[in-house]
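As you look at this complex, bear in mind that one protein chain is not there, while each of the others sits in place.
Chains: A, B and C, in written order; residue numbering restarts at 1 for each.
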Amino acid sequence: MLIVMESGATEEQIRAVTERIRALGLRPHPIPGAERTAIGITGNHGPLDPAEFEILPGVQQAIRVTKPYKLVSREVKAADSVVTVGGRPVGGKRLTIIAGPCAVESEAQTLTIAQRVREAGADLFRGGAFKPRTSPYSFQGLGLKGLQILARVREETGLPIITEAVDEDSMAMVEDYADAAQIGARNMQNFSLLKRAGKSKIPVFLKRGMSATLDEFLMAAEYVVSEGNYQLFLCERGVRTFADHTRNTLDLAIVPAVKHLSHLPILVDPSHGTGRRDKVVPLARAAIAAGADGVMVEVHHDPARALSDGPQAILPEQFAGLVRDLHALAGLVGRTHD
Amino acid sequence: MLIVMESGATEEQIRAVTERIRALGLRPHPIPGAERTAIGITGNHGPLDPAEFEILPGVQQAIRVTKPYKLVSREVKAADSVVTVGGRPVGGKRLTIIAGPCAVESEAQTLTIAQRVREAGADLFRGGAFKPRTSPYSFQGLGLKGLQILARVREETGLPIITEAVDEDSMAMVEDYADAAQIGARNMQNFSLLKRAGKSKIPVFLKRGMSATLDEFLMAAEYVVSEGNYQLFLCERGVRTFADHTRNTLDLAIVPAVKHLSHLPILVDPSHGTGRRDKVVPLARAAIAAGADGVMVEVHHDPARALSDGPQAILPEQFAGLVRDLHALAGLVGRTHD
Amino acid sequence: MLIVMESGATEEQIRAVTERIRALGLRPHPIPGAERTAIGITGNHGPLDPAEFEILPGVQQAIRVTKPYKLVSREVKAADSVVTVGGRPVGGKRLTIIAGPCAVESEAQTLTIAQRVREAGADLFRGGAFKPRTSPYSFQGLGLKGLQILARVREETGLPIITEAVDEDSMAMVEDYADAAQIGARNMQNFSLLKRAGKSKIPVFLKRGMSATLDEFLMAAEYVVSEGNYQLFLCERGVRTFADHTRNTLDLAIVPAVKHLSHLPILVDPSHGTGRRDKVVPLARAAIAAGADGVMVEVHHDPARALSDGPQAILPEQFAGLVRDLHALAGLVGRTHD
Partner (left out) sequence: MLIVMESGATEEQIRAVTERIRALGLRPHPIPGAERTAIGITGNHGPLDPAEFEILPGVQQAIRVTKPYKLVSREVKAADSVVTVGGRPVGGKRLTIIAGPCAVESEAQTLTIAQRVREAGADLFRGGAFKPRTSPYSFQGLGLKGLQILARVREETGLPIITEAVDEDSMAMVEDYADAAQIGARNMQNFSLLKRAGKSKIPVFLKRGMSATLDEFLMAAEYVVSEGNYQLFLCERGVRTFADHTRNTLDLAIVPAVKHLSHLPILVDPSHGTGRRDKVVPLARAAIAAGADGVMVEVHHDPARALSDGPQAILPEQFAGLVRDLHALAGLVGRTHD
């Protein structure tokens, strides 16, 4: 933490700040300048709140110079983490492709899609049994029945299952049936759910919130890990901006940014990230080219009849072409796919 | 819903769209144009998803022309709703001023502040017992003990209590102790919590999410009301933008926008909305001048030692001045304050 | 400037940074910490670019601790500036109300509106002769003929004239006919135009860019003042965000923020700031309540036939009501209106 004093701060104000720093058990380091004085702080073991200093008289600004998260940072663990979902690695050298419908609608639909994406080369299967929907009048998912369908699909296809939990009750059910639990963008700062996920026995797939900064994203991850669950992988899924040619603005620069600061794997969801079928394939390619550990894409064999998010789902044959593209790309970015 | 066909759409594509509309039990209204055809849809009882049509061949865009919410809209109820919190009206002609500390820290602190804000003219008392915090290492609130302190403060001061619930467990406790339950910005799309709030026996105070559109805000409100709880009032608390001179960008234009579309009361929180003590008073005034039904401000008698959000809390004496300003303003905007 | 080294930075890297600081004629102030070293810099006369240091090995971040503008800051001039436009003060105690049509369409239209707004109590008259329009096919203004109309309107009504210049040629013409030159949001970082405005003999009214930070806004102002024109006043007119209930999001918190940092007057334009007629009056009131030195509103006697921005213009009778409201508000915020 660095305290910047106002240019007209008095000696007394400066002394009051240094005394407060000492009172907190920390060490002040005054740096007198031509125009103003700054005071560095050292000796803190956790993050300090700029608020505690900005309210003192004569203080212009308090600037945080160390990051507020620890366990998810590369400073604590330098090597890339690899999470294991249903026996398959996520992170490390291997590219991970997750595919499936937005929502589980029926056993026939789910199984049809699962067989098609497995043949095409998907590594994990996704499908929503609990759907967070903006409108109370929209289809909210099949719930427990959806989870049971997913479990049967795993038996049939061998594909590990990843599905969303929207609260503590659904998290308990997801744990019983799935190989990994997704926490969606709208719940990225549902701290009760994050803490519950941190006690889960299965890996957690945490999506970035619609207007989450990088720090907030990693702090949400820290909530999960600090409860003891290190089996965590992240997902960029687009952020909310003024731009209106896509549903969200996919922020691919966060991929190298996360990799720089954290050891956790990060994937990209170009389906929600763009909301438009014709943008999914180019942006999925772009995600891998930017260094993502994988992608998650929505696939539906009959998107015109999908109950949820139809316009962003691609067809199984488009997915097959995408997998071929991504496997070809893998080599170029130092990854393998088998 | 209006379907806009591409300029090169074939007769067959247009026919396929009209057939699909009929298959859904709706009526198509083709509007042939010089360059392209549009097709109006009528006969739907609830909202349609543009997605269902945008995926059909030859369709350029599907545009929603009716609003997706009903119960919270003025079309269903033209007159302003008035919510009753602990016997006091929120909404209607009367201005509501909610004040108190960000977090309940101790009985002495809470009682001191409550007495000061009651004397100054506060209508309701706020204070957080459950605090959603970005970092798992920050103070998370006193929980049940905090609620018990709030209940004692009500006994002492007579001020009705409003406090935040962050999940279903805390909602149950808040119902037992408080006069109204707040749902915070980070939980605006925590749909499980919204549904639970919709079954609550106490009024709900719903804050706008950090990047929520007006439609999403009213849809979140619709979740609560559609479960049966009509005792709902809203709060603008700033949205996330690129601007960095305040913590959030307070969007006061949403006040007349909500009033135009909905019968629900809307208040403004300039403390979170700016995150800076010296902006709270001018923006609180501005909120009332823009037509808000009231404000919620954070007050602390010793902000330099506050455990949470100190730099946005104003002092009791500043609050007293603000109340005088707002009462003077009330007359100018056709409101009363007693 | 404060340089924060990485936690694993070597002694050699730290020395290289301090040497580079000295090579630039500045003084380094190392602050060793438990985890990492920070290095303060003093002795610079102008702003430093963080870039110059962030590229050195071992540097994590360079943080600017002094503001990059000088002449517009309160540190250079503590007292509020008052600009004189056609003999009338802008800034200081007196409220300024600017009104008129978006565009000058004809002498009859312009004169009709000017007479109505003068009667209602406007202080200055606005009207666009040069219109920056998103589409090359939209009405671009009457140009020189529009300026001549404005000059005749001033003769008839006595109202000083403010009108927009969009490039150096139009600036020269505006100087000949008007009392103040407006620089629009789209040109806030048209540095050639800013420098030309800085050499102008008439006052300049600078509008905030659609996505300008407070620092960029004040730096644009610094461009004008650094060329010698101290007759400058500012305007908040809404910024671009995801919110879609108004055309822009009016950021009223920038009013106290500018007042805190700068001596320049700041007005608010609720017409462009909301783009919706029914939001203009409540947000104009809110602007004054937030401490703005005045407002600029678009008024048209026949908005249904206005050639430009009709839906945000209010009628002369609405304007008259607004002026009464603002004059009543003036007293509450320590201002006068005559």
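The rule is simple: contacts are C-beta pairs under 8 Å (C-beta built on N, C-alpha and C of every residue); 3 or more make two chains touch, one makes a residue touch a chain.
Predicted model, so just to flag it, every value in this text is computed and none were measured.
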| item | value |
| --- | --- |
| Visible chains that the absent chain touches, using the contact criterion stated earlier | A, B, C |
| Contacting the left-out chain in the complete assembly, out of C:Thr96, C:Thr157, C:Asn187 or C:Gln231 | C:Asn187 |
| Touch with the omitted chain, as defined above, among A:Glu19, A:Glu119, A:Asp176 or A:Asp278 | A:Asp278 |
| Contact with the hidden chain (one of B:Arg240, B:His263 or B:Arg285) | B:Arg240 |
| Chain C residues that touch the omitted chain in the full complex | 20, 46-47, 49-52, 54-56, 68-69, 132-138, 166-170, 186-187, 189-193, 195, 210-211, 216, 219, 222-223, 226-227, 240, 277, 303-304, 306, 309-311 |
| Residue numbers in chain B that touch the chain omitted from display | 2, 4, 7, 29, 31-36, 38, 40, 42-43, 61, 63, 65-66, 75, 240-242 |
| Residues from chain A at the interface with the omitted partner, ascending | 211, 213-214, 239, 241-246, 249-257, 260, 273-274, 276, 278-279, 282-283, 285-291, 325, 328-329, 332-333 |
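One rule holds in what follows: only the chains that are shown with their structure count from here on.
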| item | value |
| --- | --- |
| Chain centre separation in whole Å, for chain B relative to chain A (CA means) | 26 |
| Mean-CA-position distance for chain C and chain A (Å) | 38 |
| For chain B, residues that touch 2 or more chains besides their own | 211 |
